[in-house]
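This report concerns only the one structure given below.
A single protein chain has been omitted from the complex, and every remaining protein chain is retained in its original position.
In this document, chain identifiers A, B, C, D and E correspond to the written order of the chains, with residue numbering beginning at 1 in each.
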């Protein structure tokens, strides 16, 4: 799959993977030091071989992004 | 509301707002030049006064973030 | 952050927090006795200090709300 | 379909339906005067015959509910 | 509830239920051998009595479906 409708595909490096019995919490560091946290299944974290230092992407559908303001 | 369970709250500046009759597509530029696109209702875009140059946040729940790999 | 594009921000009181190793199930009681259940990360439940009796809000993006009919 | 895994199924009455060419914004009033706004497709709003006064349910998966705090 | 705005309601048979302390991973096999995996709360999996062989539906809101291309 070379293209995806998701509007937000951001390159980064996995910083931490914290696995539970079903879910996993994955932190990815984007350029500029921005960190994003993701909740995926443990099965996906293992299938993709996610661990600290692995290059990866955060992928986010536009309908899932909210906007806040001060 | 001073705190939110959403794990990803990223500061940036609105770059573009494209409104339809119900929905709106909002582009926000984070530090380091990273851009995120959001789909929200037009009513929210207007209530928050979103337009180019406004300081804002992209807010994303961790369950909405996927991870990709090359 | 004083404003959020999410259309649904509902005031209530935390009724129960059930934590697993990664996720947490949080029940919030709105006025009129309506209860909502949320799945967030355990880290967020702890960062916000969620426990029975705490005043809180349920926050829901309009794109996540479905409509049913009898 | 008599049962649904979605944890939040809230009875109410449709208060307003605002249709665009593809999407529709539906406001439902729950008991106690709580209002929820939903974004669904126009096709669904028409298939369900949603209009002011129709009894309906707001249906929300727990993974879509965030928690905020003052 | 006899009708739901969710555009995708697909009949199948539960193939596997894997429960953690809070979440559960449910695999459902649709006709033609297509499998879908769902993450729901353990409480919902138990309330619906989900286990191998049970007839069920996968229900997906259109805003949650992305499109990919080779």
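The criterion applied here is as follows: contacts are C-beta pairs under 8 Å (C-beta built on N, C-alpha and C of every residue); 3 or more make two chains touch, one makes a residue touch a chain.
This is a predicted model, so every value here is computed, not measured.
Looking at the complete complex, one finds that the omitted chain is in touch with A, B, D, E. Think of the hidden chain as still there; on chain D it touches residues 1-6, 20-23, 41, 43, 61, 63.
Residues of chain B in contact with the chain left out of this view: 18-21, 23-25, 37, 39, 63-64, 66-70.
In the full complex, chain E touches the hidden chain at residues 6-10, 14, 25-26, 28, 30-34, 36-40, 44-45, 48-50, 54-70.
The working rule: only the chains that are shown with their structure count from here on.
A repeat of the D-E interface exists among A-E, A-C or B-C; more than half of the contact pairs are identical by residue number at B-C.
Between the CA-based centres of chain A and chain D the separation comes to 29 Å, rounded to the whole angstrom. We define each chain's centre as the mean of its Cα atoms; on that basis chain B and chain D are separated by 23 Å.
Between chain A and chain B, the centres computed from C-alpha atoms are 17 Å apart.
Residue positions 4, 6-7, 9, 25, 37-40, 44-45, 48, 57, 59, 61-64, 66-70 of chain D are each in touch with at least two other chains.
Contact topology of the protein chains: irregular, matching none of line, ring, star or complete.
Chain pairs that touch one another: A-B, A-C, A-E, B-C, B-D, C-D, C-E, D-E.
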